[in-house]
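First up is the structure itself, then whatever we jot down about it.
On to chain A.
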Amino acid sequence: MLLEVRGITKKFGGLTAVSKVSFGVEAGEIVGIFGPNGSGKTTLLNLIMGMAEPTGGDILWKGVSIVGHRPFEIAQHGIAKTFQNPQLFPELSVLDHMKIATHLRLKRKLGAKRILTLSGMRDVVGEFLAAIADVLRLCRLDQYTDRPVSSLSYGAEKMVGVAMALTCDPELLLLDEPTSGLSQEETVNLEDVLRGLGTHGVTMCVIDHRVRFLSRLAPKAIALHHGSLIASGETGAVLRDEGVRSAYLGIHHA
Partner candidate 1 sequence: MIQVVVTQMLNGAIVGALYGIVALGVTLTFCITGVVNFALGAFMVLGAYFTWWCHEVAGIPYIPSVFLAVLAVSVLGYLADAGLFRFTRNHLVNGLLVSIGLISIVEASVLLIWTATPKNLSYVLPGVIRVAGISVSQIKLVISAALVAVVAATYVGLTRTWFGRSAFAYAQNPEAAMLMGVNTARLETMVFVYSTSLAALGGGLYASLYSIEPSLGGFYILKGVEAAILAGVGEVLGSLAGGVILGISENVGSIYLPSALRDAYGLVFLILILLLKPAGLFGGKK
Partner candidate 2 sequence: MTFLKRTAFGILLAVAGVSGASAQAVVKIGQIEGLTGVNAYWGFMPSQGARMAVSEINDAGGFQVGGKTYKLELIQMDTRGEPREATVQFKKLLEDNVQFVFGPFLSNVFNAIEPIATQNSGKFLMLAGTTAAHARLAQPNSDFLIRTYNWDAGPGGFGTLMVKHLKALGAKKVAILYPNDALGKTILDLYGKLFKEQGIESVAETFEPGTKDFSAPLAKLASYKPDFLMPGYSDAVLYDIVRQATESGLATKLFIVRGSIGPALKNKDMIDDYIAYVPKYFEGAEKTDPAVKKFVEDYKRFYKTEFPYDQAPLCASSCYDHVYMLVQAMKTAGTVSDVAKIRAALVAQTYRGLWNYKFDDTGEAVFSFNIVHVKKGGDIALTTVDPTATTAK
Partner candidate 3 sequence: MKTAIFAVALAAAAPAVTHSDSILTICIYAFLMGALAVSFNFIFGLTGQLSLFHAAAFGLSAYVSVLLVTRLHWGFWISLILAVLAAVIVAAAVATLCFRFKLREFYFAIVTMALSEILRLWIQNWYELTNGTLGISFVQKPEIWTPYGYITVSSSTSWYFVSLTILVAVSALCWRLQQSWVGRAFSAIRLNEQLAETMGIDVFAYKFLNFVLGSALAGLVGVFYAFYTGFVEPDYLSVTQSLDIVAMVLLGGVNSVAGPILGAFILTALPHVIDMGAEVRVILYGVVLIVVILALPKGLRSLVGRERHAT
């Protein structure tokens, strides 16, 4: 089991955002996380990424608890996350973003020895440019390489987020609402990209509102409602689940 979540709980003051959720992700799987607004999906991902401290329960990464680890440590373990509304470095170009994202690659490659690279004038990022180019091509951003992110479309901005996450070459990729705010054709594009990743064997947990998109993408799924797990298993089954249907119909028709 790559990632195992055991009875994780998060309380914000009075309300319980996530309560006793347990599920697991095997290497190579793509898991869709279903659930209406405010069902605690985003909080769940934040808990995994270490961006919020769980009130109870445990998260195991390759069998070792990572609860209490800071986000940068969790990133080092090999988990990367994208954000619902794209988080970027204003005023920098797409390439600059990718270069920053190579931070972990360099660390994994040289460890403490990377200090020595400072003695010379050469910029070690040179070695990763090829990899960056691949990622950009894969994410269909190659034509924007030197554009400042501020000049990109919303869809492209979100894609930059995905590209950065990929540049960290993670073992597990957490995607928070990747299609929200995307045009139809951008969504299709994104879906292809993610499928591509799937075939490359990248493990993913994906939150999304677009049920069809997600059901096409993720063979396995879990569903949350009011913070608790109401169904999990093969995606079709989950979506046919009564509880899940009523939960959704309760909010809006999908």
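Heads up, the rule we're going with is that a contact is a pair of C-beta atoms (placed from the backbone, for glycine too) under 8 Å apart; a residue touches a chain by one contact, two chains touch by 3 or more; residues count from 1.
Regarding candidate selection, all candidates are chains of the complex that A comes from, given by their letters.
What you are looking at is a predicted structure, and each value in this text was computed from that prediction instead of being measured.
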item	value
Interface partner of chain A in the complex, by touch - 1, 2 or 3	3
Residue numbers on chain A that touch candidate 3, as the complex places them	49, 51, 70-72, 75-76, 80-81, 83, 87-92, 96, 99-104, 106-107, 114, 117-118, 121, 123-125, 164, 168
